[in-house]
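Yeah, one chain of the complex is gone here, protein chain that is, but the others are all in their spots.
Up next is subunit A:
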């Protein structure tokens, strides 16, 4: 809208065709249940309203239309219209820490004068190496930006966010996690989780075998922890987030007792993502399960194990 009272002015509008997957993701929806204190703080230029964002896999084409709307009888001089597709890592702890790992520019119209409303079909076929991610200190975003440049009275822009998710094949090697841990003459347990790698909707199944119990255990829980590790060198920012404390035993077992473990990852509040080993050398995201035994004096005995998460389906 023009403030100088020339009536309705020209506007740019980006419209995306439905993604090949047909999936959309609600973004900006607050978590219904969150185990963390206040939830992640809103990121800069993150719009607060809930919106549906199409989901693309790493190789999906992004198609759509850019429409330029001109009021009747007006003309528009411009220096060119371009559409960029940007993949960007934003570091929250570091103002201006914005790193574009992908930037694709398409010139959709050469400089000139436009007398009528106009539509430009768009098609981006490019590799999207990372998943979209909204973490505590970091986020990975993909978005389309159309710019109409003008000599004066500023540029016209339009932005559209997209969501990228990678579907991985079932890992070929998926060994169980098995380990005997303990404190000498005090506690000896052997725990076993069936696998090391889990799909986001899988169930962690395992058992805890008590070989020696000399402490008075009150209960035992399994915590799912997400660790975001951003930066490098001296400026590493680690942020651990306990997503759930899932009680798996009440009371004190005796020697020889074997306690089953069954944790539905689907039931873990806070959005689970796959494990990200290295995102553009900027950050990594890892998941751990932490077995915690609490005794009657509220002392905690724990053992943490990394698990690898992978995505089976979009969503």
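Following the convention adopted for this analysis, a contact is a pair of C-beta atoms (placed from the backbone, for glycine too) under 8 Å apart; a residue touches a chain by one contact, two chains touch by 3 or more; residues count from 1.
Throughout what follows, contacts and distances are computed from a predicted model.
Missing chain, UniProt protein name, picked from "Aldehyde dehydrogenase family 16 member A1", "N-acetylglucosamine-6-phosphate deacetylase", "Queuine tRNA-ribosyltransferase accessory subunit 2" or "Vacuolar protein sorting-associated protein 35": "Vacuolar protein sorting-associated protein 35". Among A:99, A:262 or A:299, the one in contact with the hidden chain is A:262.
Only one residue in the set A:77, A:247, A:271 or A:306 touches the chain that does not appear here, and it is A:247. Touching the missing chain, out of A:82, A:118, A:145 or A:219, is residue A:219. Residues 216, 219, 244-254, 257-260, 262, 264, 266-267 are the ones on subunit A that touch the missing chain.
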